[in-house]
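One chain of protein is taken out of this complex; the other chains stay put.
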Amino acid sequence: MIDWILFYIGLALTLLGGVMDLIASIGFFRFKDFYMRLHAATIGAIGGGFYPLIGLALIALSLDLDIYIKAYISGVCVIAAALIALTAPAGSHILARATHRSGEVVPKVVVDRIKEDMDKGDGEQ
Amino acid sequence: MVSYSVLEGVLPLLFGLFTLAMIIYSLRVFTSKSVSDMVLAVDALTIDLIIIFVLIGLYYKSPYLLIGVIPLAAWILILDIVVSRYLSKGDRK
Amino acid sequence: MMSLDGFLWYYIVVAILFTITCALYGIATKPHIIKKLVLLTIVSDAVYVLLVLMGYRIGATNPPVVPGGVLENPVFPSHKTIVEFMHKVVDPVPQVLIVTAIVIGLAQFVFLVTISMHLVKSTGSFDIRRIEGEKE
Amino acid sequence: MRRSKSFLAICLITAISIVLILAFLLNISGLTTYGVNELTGLAKLFVLNIPDPTKPWSSHAFEIVTAILWDQRGLDTYFETSVLFLAIVASVALLSYYGRRHVHEGTGDGYTTMIVKVVTKLVVPIIAVVSASIAIHGHLTPGGGFQGGSVFVVAPVLMLLAYGSRFLSSRGFNELRLLAIRALSVTLIFVVGLLPVLYLLTHGTAYLFQNTYKPDSAFTYPYLIPTPIGMILTAGSIMIYNILEFFAVAAGFTLAILLLTREFERGDKK
Amino acid sequence: MITLIMGAIAVTLALVSAILIVNEKDVLKAIVLAGVESVFFAIALAIFLAPDLLIAYIAIGLGLNSLLFIYALKRGERYEEE
Partner (left out) sequence: MRKAVSIIIYGLLMAIVYLVYTGVFSLVEIILSIAIGLIVAYIFAGDIITYPSKFSLSRIYHAIAYLIKYFTVIEARAHWSVMKIILSRNTSLKPAIVRVPFKANNPYTIVFVANSITNTPGTVVVDMDENKKAYYVHWLTPTSLTDDDAYRNISLEFEKHLTKVFE
């Protein structure tokens, strides 16, 4: 009984994650600016990466395979999910920072506080 | 215990969803204008690929194909930091 | 004669061969040294995949690892299990050769990158025409 | 701009259609067999012998690729490791001179933020532990010394990128020590491989890099060590080779990356 | 069957990225694209059941090579001239 509950929770998470991944990949084309695409990348990382990995770990735990196969698959999935949740935000942050600082892409925004503060700092010196 | 054949019925659907996402991400990689854009799409593509690896491992019932998942997850961060260090070389000289 | 499995198998082989062709064309015609090295990695990658494909059998489901190995109190498989395992395993010999090839390839690339860094330090450019003095 | 894009599209379409047509022609011609259903004789020999402890040519290992690498082709793999060693020594010779006055070591302060530094600090031990697991279980699950070492390199690379090369030097990863670990590991691999020959110099024959008992040679590494707590499978000398190779590859690559990173950081503000 | 289709898709995308690398003027982009190409070949290796190779290939082909090339590229010019 508990296996079926685990299996269906895992399957729901994985299917939901697949749909979110698809929507994120569409969002990469819909958004017109690099800084807006960062949000689509977040959906791709958390919605399309973290949730399906947890779901697949649950699915692997509930199947009737050998115990070492189940333990190995779910263990690797959980560690990979933790790694993604740690590294994906840091990666997109450092990429956005370098892009903004080097002027590779200029953001189309209403107000840009980084530029304001940098200009102010230059003026004081 | 859930029988493996139940999962077997759903696996083609999961493969289809994530493969479609992979193709759209790679189109984004191929058509991007700037390097930052490309690296962002590569990140999303790689995370998508991690799930495809797990699905392949479940399809073959072989856990050993999952062994590459963790270095893959770590190399995303490295690619980000390397490219950002390359890009911001100008502002410190 | 016509089967979808066979068509896909040949498609994969021809696509990898075509990748090698394109990369070789790029190596011959493009002037930037780092780009030549990048294309060289692509040639070697494609060769690895091609050789692994030679060892793959349609219908095989096992990598060349006998399942169930543990460090403590291992239970070795019986002869019957191994014969069963043999019928669904892929060929391990090309994979062994390619592990060696990857190591040698990496050694070669570390050395080539070091040399190209020294080259650009002394000549100031990655362009092969500028290094040879054909172009200013 | 527009012209180059359409040129690219034409290139792509031509390439894929050529591939499709060739695949179709090859498929209907039936020139060669594809995906043969029988293994070749050599592969059959390996698969039947290596995991079966009753056979004389067995390696007592579950992982066939690593067993072939270190048992059946041990000498070959040793020279492959030596080639890697020589390439790294050549890079060291080109890039470094010990006792140089101005070593370019950066801190990476202007490029990374606190977020990246703290995340790196948390991720690095996980990678190191995973790579150790890959190397130790090289004879049971996929992996081995080389694979484990190349995964381990992720850890120092992350630290180099987030903290700069000065930090890694202060943690004890200096050039001489890394080169010493590298050379010592390669030497120890050869000593372990030479041991059967030395042992059986007086009576009987033995092979270089011999692992277990062979029909015409009595030497064998103890493949199952009986202990009070149970039986530990080391697959003869394969586990020793894997661990030594892990240290060799990890130290060598860390050294090469450290030197190249110093070149990368040259010109940055200290 | 499903695995062969996946392999065909992966190899096709690798072919496309190889053609794009040959025509690319920005070498930094070419290096990142080479990483993408390695990603697709890694799928192919997983499908053809070579886990030993897969892990070495991911650590080296995807990561270490692009790292080395970006290190080298910083010392010279980024764009390729006609």
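General remarks:
Going in written order, the chains are labelled A, B, C, D and E, and every chain counts its residues from 1.
The rule we apply is simple: a residue touches a chain if its C-beta (ideal position, glycine included) is under 8 Å from a C-beta of that chain, and two chains touch if they have at least 3 such contacts.
Quantities reported herein were computed from a predicted structural model and do not represent experimental measurements.
Although one chain is omitted from the display, it touches the following shown chains in the full assembly: A, C, D.
The omitted chain makes contact with subunit D at the following residues, 113-115, 118-119, 121-122, 124-126, 128-130, 132-133, 136-137, 155, 159, 171-172, 229-230, 232. Mapped onto subunit A, the footprint of the missing chain covers residues 20, 23-24, 26-27, 30-33, 35-36, 38-40, 42-43, 45-47, 50, 68, 71-72, 75-76, 78-79, 85-86, 88-90, 92-93, 96-97, 100-101, 107-114, 117. The missing chain lies against subunit C, touching residues 70-73.
Heads up, the rule we're going with is that only the chains that are shown with their structure count from here on.
When chain centres are set by their Cα atoms, the one at the greatest distance from subunit B is D. As a whole-number value, the distance joining the C-alpha centres of subunit C and subunit D reads 15 Å.
Across the assembly, subunit D contributes 15, 19, 63, 65, 111-112, 116, 119-120, 123, 130, 134, 141-143, 146, 151, 154, 157, 260, 263-264 as residues in contact with two or more other chains. Touching of two or more other chains is recorded for residues 5, 9, 11, 15, 18, 22, 55-56, 58, 61-65, 67-68, 70, 95, 99, 103, 106, 110, 113, 117 of subunit C.
Taken in their complex, subunit D has these residues touching subunit E: 4, 8, 11-12, 15-16, 19, 63, 65-66, 134, 142-144, 146-147, 150-151, 153-154, 157, 253, 257, 260-261, 263-264.
Residues 67-68, 70 of subunit C are the ones touching subunit A in the complex.
By the touch criterion given at the top, residues 61-63, 65, 67 of subunit C touch subunit B in their complex.
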